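Apart from one protein chain that is not included, each protein chain of the complex appears where it belongs.
Letters A, B and C mark the chains in the order given here, with residues in each chain numbered from 1 onward.
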Amino acid sequence: MNNSNDNIASDDNELSEIDVSRLSLHQTKLPIILPVINLHRDPQVLIFDLENLKTLRNEYGILGVLIGTLSQYPQQNFFLSIPLRLFVWEVIWLVENNIGVLLDQVNYRKEKLLLQNSKGLKSSNTISLNKDGSVNDTSSTSPNFIITKNTDEIENNDQDLLHKHQINIQDYINAYLSNNPQMNGSKFIRNYHNYKYFKELKYFVSPGLKFGGDFVLYPSDPLRFHSHSVVKLNSINLNDIVVGGRLSTGVKKNFVVIEDKDSDDKVDDDISIDKLFTSSSQTVFSIEWAGFG
Amino acid sequence: MSIESDKVNSTTKDDITEHSLSEQVKLNLVHYNLWTNVIIHDTTPSPSSSVISGISPTSKQLEWIVPKSFTNKDITIPEIETWFVQITTINTKRPSKLIIAIVNDDSTVVYYNIHDGLVKPKQN
Amino acid sequence: MAKFHKKHLNKIYGYPIPITTTSEAYGVSLPEVYPHNPISWLFFAYKLIQYNLSLTVPQSEIKFIEVELDQSSMFKVDQTDDVLRLWRRGFFGKGILSRSEPTWKERTINRLNLNSEGEGGSNLLMEDVTVKRREGRQKYKDERSKIQALELLQRKGEILSNDDLKLLDEYRENMAKLKNPNIRSNGDGDNDEEYIREEDEVLIDEDTNQLISNLEFLQLQSIEVFFLKFGLNVIKITHNQLKLSTRDLFLQCCQLQSSSTVIKPNNQFIFEYVVYHHYRSLGWCVRSGIKFGSDMLLYKRGPPFSHAEHAVMIIPNDESESESSQYDWFELASRARVIGTVKKNFVLTFVDYPHDIEDVNEIWSQVTDEDDDKEILSQFFKLYKITEILYRRWSPSRTRD
Partner (left out) sequence: MTKKELHLQDEIDDDESNINKNDIENNYDIEDETPDWKILTRSLGSANNSNNTNGTSGIPKRGDKDFEPDNTDIQTSTLQESREAMYDAISGVRGHHLKQKLLSIWIEDEEDGGYSIIPFMKGNYFRDIGKAYPNRRYKNCIRLNPIETVYLVERGSMIIYLGDEKFTNYLKDEEEGEFNIEEELVPVDLELLYSLAFINERYTIDKYQVYSYLKRHGYLILEVDPKKQQPPQWKRLEQYESSKGQSRSIISWGWDWKKWIQSFWRPFPPTHSLHYLTTHYFKVIDIFKSLRLIPTYQIYDSLRKTINTTTTTTSTTLDDYKISFNVWKPGSQFSKSNPSQLPDYQIVVVNTDKVKFPTLKVIQRLVNTIEYRFPFEQPSQIPTPPVIKKNDKMISKRQLKYDQRQKSNQSKLNTAQLNNIEYLKKRDNLLKYGKTSKQSNRNVVIGVINNGIINLINLIENEFSLTSESVIDELTQLHKEKSDIHGIVYNGDK
């Protein structure tokens, strides 16, 4: 981890302590499966497993975005449900820290289905629900509800098969880059380093376009805490300062600008994983309206 | 928005403009925002930006101000870093924040705090 | 109440443009024309001929507003009647020490409880007060400088001894006591009093208790100046005591944005001017939008009447460039948000420009006089074209029905 950044007043910022013990502790556990769908055309990591979702949020501060309809209340957009869509920096960070492994979902599941069919395994999709909506486990009652499960629950730990369909991080990044022309190799590395900088200060990081920036930073889980900052990555101009400063101050945030210290302006199309996973140092400033003028 | 910037050698004109920019901000601080002890510091050899210090009527604190003209919108993060370094040469200590004064061609001056590093927003 | 207010405003700011109409000067008007009534046509023609023969064009008798382009590239107007004319008729310019209309002088006289011009010296009682105050202020200044010396040490990070700290407290106490004679209280004893800053002292004539000089002037943006010169021809502009022609001014304005001597058609000043002229010619009051992260604000009448309704962002339409624009989503999203929170409409004003002109100076290839310059510039501006697109955040929960 890098702590070479001399701009950070780390003495009064408790967030800057990095909990290394927690990361190493995890290595004894099995890595979290990060299923990739549409690998070649639009690679996306979607989490369907509730336990994984909990671990990501509780232990690693990975928020992702819930994009599924909450079936109990399917006509509103405040509260959404599984799947959880991770954004690219979250994915890279999880892989770099050996917390997650990427899986070619469609091919893995197809092969698994064949195996299950050959064994004659098939899960039931009817259950018995009580009037209050809770599941009735007593076998005496006959099923009254037909359901779709979030994920497959049979034989979820076929390690050989998982291993066979694991995706190399380089392949994932290459697919991502070839499908996202606004991103290039060097920009990808810079932006990830900037993400990692906030992540290592234990901020909870969300995408920030709604607030006019690249990221929104929360001091902890946004379920309980207001966001502190809107972050603009890399290049800025005076307009950004005027607009960003005004905007964030109005909603009790500040506007943070950040740049990779040793970034070069070269536009690389390829990515070296070594360079991506190397430590970096950042120049950071926090901007707010001065309150006069 | 990048328009023509093939600058001809016109340092003298830039110097005048730079100086008047500081004067403009000083005037605004003293007679519009009612600051006291406002001083323009010459930061030769770098003509890119001069630095102003003064005492704010609300906080009664010594503040550092860097004027910028809104006519040229370009600014970089390393440039902000050099301002902090410049102030350090005048003040012996690196300040925890400075104020950027952005001067528009209609004489409006807008001020933004730039804190060194990542800080929490004001809580109120 | 509101109605009265509006009437009052209408009286002061009755005309949206600093040109005097014949109707205003002579109280005459042209008769109505009814398309299906030929007599009304004849009557109209008769009146028009009559007025043209008997009346002098009022604008020809009005002196030009004097604008100075100073060393630091600021456009200054400082004669009071010129300032008033520009502000009240179209809200041009901005007082450099005010939010909009120059009011620094009045504000300062009020703040420092000074005599306004003409009432000063004759008041003996006032003079007494002045003498007393002067003595008190000297004491106050002495204490203050002691405090400031110690505070400076403190700020420089030098640790003060306990004695120093005690001394500092003592001085501060003294000063607190002394504060009273230094305050210029308002006559009615209300509480927004302020002690005199050193910075203010130099402004006051101790004998008359009057403001020595007005530090404020009206500053015009380059687009405003050029509109007043090229569009309305109501100003006389000087630079280094020399009169600037329309062409000189145009070149000066273009070079404010780019010090290059080659002026290209995508010069930022030209873009801004073309857009400014467009909205002014549609009767909008156009002012800078820097505070809301936009290039211009459009007011239906002007700041005293109502808030601006539209915030304009100028976008050069660079079709020669690649298909994708120079703007990223964040730039637009953040502006839209700022503009949205102040309840204004976000207008993207695209400007097409002539790509086949290398250097704008070419348009003056033959020597021409002032009048021709204006005609040539008009032809040049006609090569630009404006397209407006509205940018709006769509919130589906609000438009369901």
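Criterion: a contact is a pair of C-beta atoms (placed from the backbone, for glycine too) under 8 Å apart; a residue touches a chain by one contact, two chains touch by 3 or more.
Remember, predicted model here, so these are calculated numbers, not experimental data.
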| item | value |
| --- | --- |
| Missing-chain contacts mapped onto chain A | 35, 37-38, 41-42, 44, 46, 48, 50, 53-54, 57-58, 64-79, 81-83, 85-88, 105-106, 109, 113, 116-117, 122-123, 125-127, 129, 133, 135, 143-152, 179-183, 206-211, 219-226, 228 |
| Footprint left on chain C by the chain that the document does not show | 10, 14-17, 19, 21-24, 28-30, 33, 35, 41, 44-45, 48-49, 51-52, 55, 57, 59-60, 231-234, 246, 274-275, 277-284, 300, 309-310, 315, 317-319, 321, 323-329, 331-333, 336-337, 340-341, 343, 345, 347, 350, 370-371, 373-375, 377-378, 381-382, 384-401 |
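Quick note on the criterion: only the chains that are shown with their structure count from here on.
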| item | value |
| --- | --- |
| Contact-richer chain pair [A-C vs A-B] | A-B |
| Approximate Å spacing (C-alpha centroids) for the pair chain A, chain C | 49 |
| CA centroid of chain A to CA centroid of chain B, Å | 39 |
| Multi-partner residues of chain B (at least 2 other chains) | 28, 70, 102, 110 |
| Touching two or more other chains - residue numbers and ranges from chain A | 239, 242 |
| Of chain A, residues touching chain C in the complex | 77, 209-214, 232, 239-240, 242-244, 246-247, 250 |
| Chain B residues touching chain A - in the complex, by the definition given at the top | 28, 33, 56, 58, 68, 70, 73-78, 80-81, 96, 99-102, 109-124 |
| Residues of chain A that touch chain B when the two form their complex | 5, 7-9, 13, 198, 201, 219, 228-229, 235-239, 241-242, 245, 248-249, 252-254, 256-259, 283-293 |
